[in-house]
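Heads up, one of the protein chains got dropped from this complex, but the rest are sitting where they should.
On to subunit A.
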Amino acid sequence: MIHASPHAVTSRTTGQIMGLVLLALAPAVLAGFWQFGWPAFILWLVCVVSCLACEAACLHWSGKPVLPVLWDGSAVLTATLLAMSLPPYLPAWLAMLGSVCAIVLAKQVFGGLGCNLFNPAMVGRTILLVSFPVHMTQWINPHALTNAMSFSEALAISFQGLPIPDALTSASLLGHVKTEIGRGIDLLDSLQPFANDSAWSGARAGSLGETSALLILAGGLFLAAKRIIGLRIPLGFLLGVAVPALIAHGLAPQTYLPAATHLLSGGVMLGAFFIATDYVTSPSSPTGQWIFALGAGFLSWLIRTWGGYPEGVGFAILLMNAIAPLLDLWLRPRIFGRSLTGKSLPARRVEEGLS
């Protein structure tokens, strides 16, 4: 047996990376469970079980080893990200459908882990959003302490399609603003009902795991500190949203939401730190990462502001996913001793570099 160098490796493995990302997501997910109660937990569980089942089935059919790949945690991560981006009371069958789309269509059809072009969780969510717009915009007031729902009631909502009590439903900020602007009501009035929302703690209507910007941000910074993700993509994404929002809001405050509201609502934080940073579907060259992230952020803002949907993070990331391989091809890093075009640098003598 001949061994090639190097004869040493880091201790970090794919499974550990996935585990750390899940750990970073845990606070935001737990906060979601806390705020939205049992249905949210059931939604997450359904996503995890269906994603694992789909992954196992596909691996089995394609004749690949099943258990080692299931253990790498990538399917659980996809399931968690998908669940976090769904309305908390979504019926279970829709969650299953979303999981099938995410794992089978977006991931395994392309060849499994590492081969997919689009972020699986976002493909699942977007297909659901486009196909079932009513279910996918059924938002819930956070009510954990005041209106705790029993586990059996939650099961009924998830699996038997029991209608959600009207008292619980609410509009999300972005959706409400979109509707009101469509009716010609300006922002100063339409934002009134949301004055008491806490975007930081997450006590507001929204997707399961997207409401607490603070916890998501903390998780993201944890990953950056652990060097699992770089800061180029999150920063680029946030800048891509914030800069146009600042300019537009500065020009016409009645029509355009302020930058802070954009950053703290909907999926921006989750998208910036956990979805756009998905290794497989983002570029790996530094310049490519900047362009990818700025583009995704800017597209999110564009879609939110002028598109038909109130939220655009998912679409924006998918659109940029499509050009990520091209960005990697075109924006390769400069090779040592060569110019950007690949020509050998002119020889500068060291004497010149010294004082």
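By our rule, a contact is a pair of C-beta atoms (placed from the backbone, for glycine too) under 8 Å apart; a residue touches a chain by one contact, two chains touch by 3 or more; residues count from 1.
Operating definition for what follows: contacts and distances are computed from a predicted model.
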Query = When you check the chain that is not on display against UniProt, which of "2Fe-2S iron-sulfur cluster binding domain-containing protein", "ABC transporter permease", "Ion-translocating oxidoreductase complex subunit C" or "succinate dehydrogenase" does it turn out to be?
reply = "Ion-translocating oxidoreductase complex subunit C"
Note = Given A:Thr13, A:Ser62 or A:Thr255, the correct residue touching the omitted chain is A:Thr13
Message = With the missing chain put back, one of A:Pro27, A:Gly112, A:Pro258 or A:Gly307 would touch it. Which one?
response = A:Gly112
Remark   = Out of A:Pro163, A:Gly182, A:Gly308 or A:Gly337, only one touches the absent chain, namely A:Gly337
Query = What residue numbers in subunit A mark contact with the hidden partner chain?
reply = 1-14, 16-17, 68-69, 72, 74, 112-115, 230, 279-280, 282, 284-286, 328, 332-338, 342, 344-354
